[in-house]
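Apart from one protein chain that is not included, each protein chain of the complex appears where it belongs.
Right, subunit A next:
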Amino acid sequence: MFTAINRRSLQQFLLPFQIRFQSTLVRAEHHNNQLTPIAITAASKVGGEITCLEAGTNCAMVADQISKVQGVKKILVAQHDCYKGLLPGDFWKDESPFILGWDIFKQFNFTHFCAGASAFGKNLLPRLSAKLDVATLSDITEVKSQDTFVRTIYAGNALATVKCNEKVKVFTVRGTSFELAAVAGGRAATEQVASPSPVGMSEWLEQSLTKSYRPELTSAKVVVSGGRGLKSGENFKLLYDLTDKMGAAVGDTRAAVDAGYVPNDMQVGQTGKIVAPVKNPFAIMLAQLKTVVLIKEAIKLAFFRLVEYLEHQH
């Protein structure tokens, strides 16, 4: 006696055993048309498919870069003049907010949503998270599995391993904890998506950025940080000379910022940019910083000589 197993009964049989595969939406970010792919690496550690969402006033160049990143399957691009400044509040009205991928989210059944823990990502992701009624894990430093992550607490004085049982895992990624995704070998398809009109609650007026050709602080391979001991803005020039030779980024402590030696966006530490979470830079250092060099005495002399030395080498 034969029992016919047709496709439908087979599907019904398999239903309980279907594993929901991971599918991550990454909110891609860029500065001045340069892609900063810190979240894509973390997404690849979650496993499964990666789709990037890019929204802005002129996305072509960045979308092109993202398409080359290995591991990205698809890019969703929303380009519109109304995205100047990319304010999260503006696109939230009932169920229509798009800039955070809300519509896309429901359409594609993503299991994870992440972005870099930049001012942009931190401003944005908790908003989507609250709409989805799920928690956000901020500033993760490690992906242990698709539902378990590590993040620092108490300004880096402790590490918490956290399990997220939410239906969608939303998290922001600390840039210095992951390698930058290689922009090579990928061939993602690009899809244009429609953008809703702005609601008009928020208006972007202007930005005043410190122009720098140096690497961005949160993703630099080497950071040279100066504190109040440098005593003046002029001495910071020594730091700049040194870092130019090394191809490093410049950071400084809150004390130096408050004393007016340098602008606030270069502050490192708990409440500035997290280069590596330190409460007292000379007391607690984490493994994210691969090498720490402390120059305690004769700072000026040491820097001068190091700069001279590096000058001779090039």
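Following the convention adopted for this analysis, contacts are C-beta pairs under 8 Å (C-beta built on N, C-alpha and C of every residue); 3 or more make two chains touch, one makes a residue touch a chain; residues count from 1.
Note that in this section contacts and distances are computed from a predicted model.
**Student:** If you look up the hidden chain in UniProt, what protein name do you find among "Protein DOM34 homolog", "Electron transfer flavoprotein subunit beta", "4-hydroxy-3-methoxy-5-polyprenylbenzoate decarboxylase" or "EF-hand calcium binding domain 2"?
**Tutor:** "Electron transfer flavoprotein subunit beta"
**Student:** From the list A:78, A:137, A:173 or A:188, which touches the chain that is not on show?
**Tutor:** A:137
**Student:** May I ask which residue of A:23, A:44, A:118 or A:146 touches the chain that does not appear here?
**Tutor:** A:118
**Student:** So that we can see where the missing chain sits, which residues of subunit A does it touch?
**Tutor:** Interface residues of subunit A facing the absent chain: 31, 85, 87-90, 92-94, 118-120, 122-131, 133-139, 148, 152-166, 200-210, 212, 216-218, 222, 246, 254, 263-265, 270-271, 273, 277, 284-287, 290-294, 302, 305-306, 309-310.
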